[in-house]
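One chain of protein is taken out of this complex; the other chains stay put.
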Amino acid sequence: MEFKGRDIISIRDFTREEIDYILRTAGKTEQMEASQEQLNLLQGKFLGITFFEPSTRTRLSFEAAMKKMGGGIIGFGEPEMSSVKKGETLADTIRVVENYVDALVLRHPMEGSARLAADFAEVPVINAGSGAEEHPTQALLDLYTIYKEKGQIDGLEIGILGDLRYGRTVHSLSYALANYKVTLHLISPPELRMRREVFWDIKGKIQVEQAENVEDVISRLDVLYVTRIQKERFPDPAEYERVKGAYKIDGELLAKAKPELIVMHPLPRVDEITPEVDQTRHAVYFRQVRYGLITRMALLGLVMGAL
Amino acid sequence: MEFKGRDIISIRDFTREEIDYILRTAGKTEQMEASQEQLNLLQGKFLGITFFEPSTRTRLSFEAAMKKMGGGIIGFGEPEMSSVKKGETLADTIRVVENYVDALVLRHPMEGSARLAADFAEVPVINAGSGAEEHPTQALLDLYTIYKEKGQIDGLEIGILGDLRYGRTVHSLSYALANYKVTLHLISPPELRMRREVFWDIKGKIQVEQAENVEDVISRLDVLYVTRIQKERFPDPAEYERVKGAYKIDGELLAKAKPELIVMHPLPRVDEITPEVDQTRHAVYFRQVRYGLITRMALLGLVMGAL
Partner (left out) sequence: MEFKGRDIISIRDFTREEIDYILRTAGKTEQMEASQEQLNLLQGKFLGITFFEPSTRTRLSFEAAMKKMGGGIIGFGEPEMSSVKKGETLADTIRVVENYVDALVLRHPMEGSARLAADFAEVPVINAGSGAEEHPTQALLDLYTIYKEKGQIDGLEIGILGDLRYGRTVHSLSYALANYKVTLHLISPPELRMRREVFWDIKGKIQVEQAENVEDVISRLDVLYVTRIQKERFPDPAEYERVKGAYKIDGELLAKAKPELIVMHPLPRVDEITPEVDQTRHAVYFRQVRYGLITRMALLGLVMGAL
């Protein structure tokens, strides 16, 4: 399977076979990383970081991935890049920065920005979040986390909890899971339910159930993917206060879960998972960070032709 | 010719022989860069980035140049360096940072700042833009672009268009070109004409002609160097609206040009060159970015004694 030179724009561009290939490559990368002092697979290569929206966490993950593969970083992590302020178009910025690098990672607040960048760039472009729709590398690292922690993805009952309406992580992950034989439980307040078009896309491929209360489904789940519910999303703050308790993960709730349930979170969390959960065997959200590093190492190796 | 340890402060500090030597060294660097996986000429060496004025573009070019030579970067790209806010002098900041590095690149809003830094630093200082007067590495990369694209500089008719009054790029390039047997066409609205002292300096060495309209001279040019005209430069906005059309480069204008005309731009461009031009054989402004990388790789290699 050939990934060299390929853009990573949307999880929907990938077949199940391709996703499985990426997960297996991540597995091999994890083994190499554990056994060698220093990977030099991308030595002499450079990754361009073009973040038009601040995201320290995603940026650090990509930078660490590139450096741990032996490569270097060139770019900017702040939206206030001076030439953009002067009125430069995205297409021009991309055509400048690509002169320095072997691949580009883009983060941008606008829908379609990553696709546009890929159209202009001669080097491969990796979408690190564009608009509200796409965050494909997050979806891949989430799959890799499930694959590593549970041994397989097929056959699992997976709950996604929180803001299913606005989160790009949730959209990309749902599309990714639609390639597998899973039952998806969408758990959210009515205000934050998954958008109709995404819901029906997924519903056409896998079993999807909706719930308003995590307690009602917790005992059936193998995986619980928690996301943050932002107060600002509610027109009426009183409504937020009324519902928020139903979306808090604590020891009491987890007492009703399967012993092997894993709790995931894209981080940062605020108070949607209480600290007592951190010490339980359910918590995998900090290991998930490491799986993210590994997945991105594999993706960089693939698109730059080193894996 | 010995460049090791030498400061690069003003293009006027260099003779034609020295400039030609730099251009030839850039040519060799370009060949090495193309033929080798990784240049290690500056391995174990560090470049200090001291940018007291934001300039993402120039900073990225220098950082990429240093890293592609195998060296490392230490420094800051933001004017709000905390010790400067506390009242530290430029001389002190330079004497601190030079403890970590083998050469320094400085960007500063004040005239004379680069010269001052060079007086205090024991390592070589490269001026990456100081005040409105000097940007010597931009001039060198512009020369290298012409040299590579046209095969030579002598004998060419070169137009410089736009804001000739305030642009430091224009000043440094004009002084650089005054070393060669060229005809220089200065094309600008009356408000933005080149300052008298610069004009007469150059006029004493090469043939210089002034024009208000690019259409009048386009057919004679081998090189057209376009710069941005900023609305803020005009006391009367209506005057800006009246003249701006005469300084827009589009397909219609280029139909009157020589087939081999090259169009250059220091970037970022806003709307002074229309996107249709990007696809024509005239457009070299994105390749110019790459020539800039190569020229700076050569300069870093020269002042650190590796070339």
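By written order: A and B. Residues from 1 in each chain.
FYI, a residue touches a chain if its C-beta (ideal position, glycine included) is under 8 Å from a C-beta of that chain, and two chains touch if they have at least 3 such contacts.
Keep in mind that what you see is a predicted model, and the values were worked out from it rather than measured.
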Chain not shown: contacting residue from A:151, A:190, A:235 or A:268: A:268
Contact with the hidden chain (one of B:31, B:99 or B:207): B:99
Omitted-chain contact residue, chosen from A:11, A:74, A:293 or A:306: A:293
Residue among A:15, A:56, A:213 or A:280 that touches the chain left out of view: A:56
Positions on chain B contacted by the hidden chain, ascending: 43-44, 46, 72, 74-76, 80-83, 86-88, 92-93, 95-97, 99-101
Absent-chain interface as seen on chain A, which is shown: 37-38, 54-57, 60-61, 63-64, 67-68, 228, 267-270, 286, 289-290, 293
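The working rule: only the chains that are shown with their structure count from here on.
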Chain A and chain B, separation of their C-alpha mean positions in angstrom: 41
